[in-house]
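Quick one: the structure is below, and I'll ask about it shortly.
All protein chains of the complex are present and in place, except for one that has been dropped.
Up next is chain A:
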Amino acid sequence: MHPHPLKRLWQAVTAPLDGPLVLLLAVINVLSLAVLYSASNETFGKIDNKLVYTALSFGILWFLAWSRPQSIMMFAPPIYVVGVLLLVGVELFGIIVNGSQRWLDFGFVRIQPSEIMKIALPMMLGWYFQHHEGQIRWWHYVVGAVIILIPGTLILKQPDLGTATLIMASGFFVLYFAGLSWKIILGGGAAFLASLPLVWHFMHDYQRRRVLTLLDPTQDPLGDGYHIIQSTIAIGSGGPWGKGWLSGTQTHLEFIPERTTDFIFAVWSEEFGLIGNLVLLVLYLAVLSRGLMITARAQTLFGRVMAGSITLTFFMYAFVNMGMVSGILPVVGVPLPFVSYGGTATVSLAVGMGMLMSIGNTERR
């Protein structure tokens, strides 16, 4: 007996998707709509935009989930090369927004090539290690480091420390899951801590200010400390239970800067309180757990390192964003995954989630 055609269509559509992940992302997205509505002073302009780019992101997610990881992997070298060339293009012809050079203007569209790198870099590394599977020697990790450092330094030069750190971290996660020696990881960590003074030396003024502000926001409460003080007040005054949806005074009195994008978590915290924050942490942790499960079951080295890197990068986003808004990490431009308003970031996150599902699917096929 043949099932109903609608039912078959439904099965065709849902087959590539990973049930638990889709469900979790759907819940996060619905909650994010509520908080965005509050953050944008109860207007619908941004909500409409968000719905549009979320739909678009879901389309991309579905397409990638439907694709086979092997096909996705084939695109790694060209995307990586194009990404690096675009970054070089930014260096040469990029336009300057807010003092740093991050955008390329093609007339009809402005793109930020560092966004492409967020996916292209781990893909490239995954492709590279897959090609040497079973015979990986120490020098392969050296080549891997070079693959990381090329885009990394280009982005550092823009200057965009936040994005450069995230992208290099996503590359490091690949090395980690590709079996980079523990000694090197621990040794490297120690070396990094030792080199911090040098890093400080090479930092731009605005980056140093952010670090100083983090250490003591009250030093500069009206300048750089303003963001942190205001968002901390918003979070703290939310209390255990929150002030309730649409009732955040800090939010509605516009004390919170960039409250629809990077600082949206402050709005969330103020209105939903500690309980809301814990719910969000649990939701994210569930996404991460599912990601690591897929990593554990991945069939190929490429799948394993990609799934691991995507999962850990997702974690970095969530952790760094909530950390900076609550005042324990410096203010870097990192969005809260699937909650912050912004099309580009959402699309690149959806690409990651789509690949994760694709890797998860090889199991079932």
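By definition in this document, a contact is a pair of C-beta atoms (placed from the backbone, for glycine too) under 8 Å apart; a residue touches a chain by one contact, two chains touch by 3 or more; residues count from 1.
Methods note: contacts and distances are computed from a predicted model.
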item	value
Undisplayed chain, where the name is taken from the UniProt record, one of "Cell division protein FtsX", "Peptidoglycan D,D-transpeptidase MrdA", "Phenylalanine--tRNA ligase beta subunit" or "Phosphate transport system permease protein"	"Peptidoglycan D,D-transpeptidase MrdA"
Touch criterion as defined above, residue of A:S32, A:T163, A:Q250 or A:N361 at the omitted chain	A:Q250
On chain A, residues whose C-beta touches the chain left out of the figure	97-98, 133-138, 176-179, 181, 183-184, 221-223, 226, 232-240, 249-250, 253, 255, 257, 269, 273-274, 277-278, 281, 284-285, 288-289, 292, 295-301, 303-304, 308, 311-312, 315, 319, 322-323, 326-328
